[in-house]
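Take a look at the following structure, please.
A single protein chain has been removed from this complex, and every other one stays in its place.
Naming follows writing order (A, B and C), and every chain is counted from residue 1.
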Amino acid sequence: MMRYVRDPALWLTTLVVLVAGVWPLITRSATTREDMFLILMFVTLASSLNIVLGYTGYVNFGHIVFFGLGGYIGFYLIAEKGWHVIPAALAASLGVVLFAAILGGIILRLRGAYFALATIGVNEAVRSFIVNWDAVGGAVGMEMNFSRYQDYGGPMNALWFAYILLLIVTLASVLLSYFVRTSKFGLGLLAIREDEDAALVLGIPAPKAKTIAFALSAIFPAIVGTLFFFKNGNIEPGDAFRLHMSVEGIVMIMLGGYGTVMGPVVGAATYERLRGFLLTSPLFKNLQLAFAGVLLLLIIIFVPSGVVGWLRNRFPKVRRILA
Amino acid sequence: MDVLLASLVDGLLIGFVYGLAAMGLTLIFGVMDVVNLSHGALIALGMFGVYLLFTGLGLNPYLGLLIVLVLGIILGMILYAIAIHPLLDGPHLSTLLSTFAVSMIIIGVGTMLFTSTPRNIDINLGSMVLGPVRLQGTRVVAALVAILVATGLYIFMYRTHVGKSIRAVANNRDAAELVGIPSVRILAFSFGLGTMLAMVSGGLIATLFPFSILSGGTYELKSFVICVLGGLGNPTGALLGGLILGLIEGLIPVFMPVGWTPVIEFTLFVLIILIRPSGILGAR
Amino acid sequence: MKGMRLFVTVLFILALIVTGCSKATPTPAPQPTKAEAAPAQQQAPEAKAKTLVLGFTASQTGKYAKESKEQTQGIQLWLKDLEKKGGLKLSDGTVVNFKVKYYDDESTKERVQQLYTKLITEDGADLLISPYSSGLTAAAAVIAEQYGKIMITTGAASDSIYKQGYKRVYQIYTPASRYLTGAVDALKAWDPNAKKVAVVYEKSKFATGVAKAVKAYAEKQGLEVVLFEGYEAGTTDFNPFINKIEAAKPDAIIGGGHFQDGSTFAKQLYEKKTPVKMVAILVAPAVPEFAELGDAAVGVIGPSQWESIAKYSPESAKAAGLTWCGPTIEEFVSGYKEAYGYEPGYHAAGGYAAGLVLERAIKMADSTDPDAITKALDAMDVMIFFGHIKFDTGEAHGLQIGHDMVYLQWQKKDGKVVREIVWPEAAKTADAIYPLER
Partner (left out) sequence: MSVILEVDHVTKRFGGLVAVNNVSFQLYEGEILGLIGPNGAGKTTLFNCINGVYTPEEGRILFKGQDITGLPPYKVVRMGIARTHQVVRPLNELSVLENVVVGACYGRENLSLEEGRRTAEEVLEFVGLADKRNVLAGKLNVAEKKRLEMARALAARPYLLLLDEVLAGLNPTEVARMLHVVRKIREEGVTILMIEHLMHAVMNLSDRIIVLDYGSKIAEGTPKEVANNPKVIEAYLGDPDLALSLVEERT
């Protein structure tokens, strides 16, 4: 335990997320809160995806399926069953983790491109299934009565409430990422990433480890999904299972540095800010997508280890504080 | 019964075009182990190539395909040099992302130039009735062109020196290099071929359906499904996979609500990867 | 030394994150529009001037880019017309002007909520207009309502938004539940023998809502719905589906979704020479580019929120016992053509109408107080170039109950395909082609 208390990287990680996350609470600015909501949401998604992608080395294009399913379960419980958002989010998380554990047990047998393609297939299959499933609204989705926000002290408070919950979730997911990375279990995952067959021979129970990693990566996206759609007031299949968001998550991880704790945090924040900037910049407004593409290409070719990875490689001293 | 027959024919015809699109994806994967995420954007580019030649120069769409074909090979080789070659020896993820970046660039520039307004190439080659089946001229021609291109590719791969080199590189790059095959040039050319196939199939699709710069995504997903059906990395299998997909799409509505088509398709897709990753016909 | 380096690095990273998270987005400084400066000069110095900020998001990129652009242009034209009049004068001499503020929402919900909050809290938006599409509007409505801002929705026909208990969201469009019901009426009027209809629709929020409503309505009217099926959004090949429709032998096909699938569907129905007497589909026929389909467009009927050839006029208002306000259809169309070089479609008209309704409400309220404006909107019952505007004040507060759809049909005249209004009887500009000649 002392090991953790003394680790500057842990403190830095916590501090960064906390300082950034508490900022809107201090300024009481709703705009900053909305900006931060998106950033924290992406930090959580990227950070949890990194457990599978960065640590275990499995390219998961279907990460967003956890977000979408969690959103659906949570939203259904809140809007249709009148649950409070916290138990709803927890129930969603539980359900999705179970789903991930079963799914992981099946598809993690695949490697490389086959796994990546299968995850695309899973996302699309789930999305198109929900579109056809009328109990959860089918293509129309579900909507929540505005009066529901009264339970949280009115709509304004509900938004702040959702934000604070998200901040806790983000912190938890970054800490989870840290503890996995610095644990024996995490070391096993890294070994799997580097060479799965060698890892098996070294004594790592790879099938179990991979499945656990997969399930761990599903905990927080499911909660984030519930919070996001709670705040949105409605849910539709198209918004819940947007493949593009998975890819964006991967981009964020690459940008920040895959396989590191801080990488997804830095990557998600940078990507989100950058997109925001490009979107509103009169110069790049029309070309923002292409510009983001060029930037991504340059990063992959010239800084493949991402910002944090680059710092760690360039300045070995930094390694101690930058996990 | 009539419905079944009509849907069967419709499915088969469109299946050839789907198959052609998937061939590009599977060829690139087979030769260099790269999943090309710019595939959809390239299909859309092919659509606009034919469209612009048609509306701008009044060129017959089928003639336009020839120009798109040449442009496709050149563009593909350029893309290889920029986005694939520097990353070929890196981790799997890097080429996935670089091709995705290319897709962002194409769609970004495309949206600026063409907006996302749907376009339509207005050609009609009439139709003919064979019993319960009505064959639409454009579809028959599209299927024929797809067969022609696929046959051409097959002959090229098995009868020419370059084609054999491509197969050699696909088999074992190092060994090919040892026997004096310039593997880099072959890889670049293969990417060119893959791009060409994507763009040509895009051009064909443009003669059938309205499209926009964002349309490629649908066909990219279909191509993934087809590649897996036919066996990833196997161009001949892709054509077959295309036919199977066409049949599935044709027949499902006969038996259940049409909305379930994608559910069945993608479930099948995942199941096949799991049970038979080498494709329906592939060796185990 | 070592510690120093460490410290600096930490600081650097913290700075990076914190600046990143605060208001780093450099918003282009609000440039004074020409209009803002102009009325200021015209006004007598003692007249009080008040500028209201009108905020909305536009989908400049993504799947709704086209429709949204039209809508935005409509809003901008209204603003320009208002500026030309020298602003909106209240009885106490206050001159009200508007400053428009909008951002690109990329056609996604995450952006919509982020940007509407920004519009309200940072740009100080007093009044809001919705983004395009029901989905985005639903997300925006939550924010608007949370801050108690008035939002006029346009380009959003979904009914369900108005059943969530919102108090200050008002709809311009005819809601989805009444979108295609006129087609059923028309079918019954034109062909009392018609019995069977096929309702086929895109699996999207909007189209599914419309389809469900029209199915219920058709059954109530004694028609048999022989096929009721949705197809996946993004479907391009309808042939297998059409085979199935043909097998059900309907007299009419009613349904559709958005432009792309609708026009594809229409094209393939034509190529297949599907033997039906009537085809009425959503959205696509009302878009001018539908004409690109050539012969395949002929005979296809589509509901439209508004047509430039519609017959709304001060005279018809008087006949209906309603007040008329705003420009006539001719004035709007010529103004739009002058500004943008082509004829406006209903998306543009909807944008203009949203502005006009706000203007009218402030005029009625004779105040810029939000509560007063809300009251005025609740009481509003007027006719404008867009049609009759009246809002539900009951359970579905804000739902449009005045406005009606018109139904247009593409017809061939002198070798060109043109659009004609064929329903309702009172508004029609031509007789319908019925049954379809295929």
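Keep this in mind: a contact is a pair of C-beta atoms (placed from the backbone, for glycine too) under 8 Å apart; a residue touches a chain by one contact, two chains touch by 3 or more.
Remember, predicted model here, so these are calculated numbers, not experimental data.
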Inset, instruction - Using the contact definition given at the top, list the shown chains touched by the missing chain. - result: A
Inset, instruction - Identify the residue among A:Leu25, A:Leu190 or A:Val294 that touches the chain left out of the display. - result: A:Leu190
Legend entry - Residue among A:Ile204, A:Met245, A:Val261 or A:Leu278 that touches the chain left out of view: A:Ile204
Inset, instruction - Name every residue on chain A in touch with the hidden partner chain. - result: 3, 182-184, 187-188, 190-191, 193-195, 197-206, 259
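Methods note: only the chains that are shown with their structure count from here on.
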Inset, instruction - Between the chains shown, work out who touches whom and classify the graph as line, ring, star, complete or other. - result: complete
Legend entry - Two or more partner chains touched - positions in chain A: 128, 131-132, 286, 288-289
Inset, instruction - Could you list which residues of chain B touch at least two other chains? - result: 111, 257, 259, 262
Legend entry - Touch list for chain C against partner chain B, complex: 61-63, 65-66, 69, 203, 229-232, 234, 236-237, 239-241, 243-244, 246-247, 259-260, 263-264, 267, 271-273, 289, 292-295
Legend entry - Residue ranges of chain B in contact with chain C within the complex: 2-3, 6-7, 10-11, 14, 111, 115-120, 122, 124, 127, 134, 136, 138-139, 205, 208-212, 214-215, 217-218, 249-254, 257-259, 261-262
Legend entry - Residue ranges of chain A touching chain C (in the complex, touch as defined): 8, 12, 15-16, 19-20, 23, 27, 29-39, 41, 128, 131-132, 138-141, 143-147, 149, 155-156, 158-159, 228, 231-234, 236, 238-239, 242, 262, 265-266, 269-270, 273, 276-277, 279-282, 285-286, 288-289, 311, 315, 317-318, 320-322
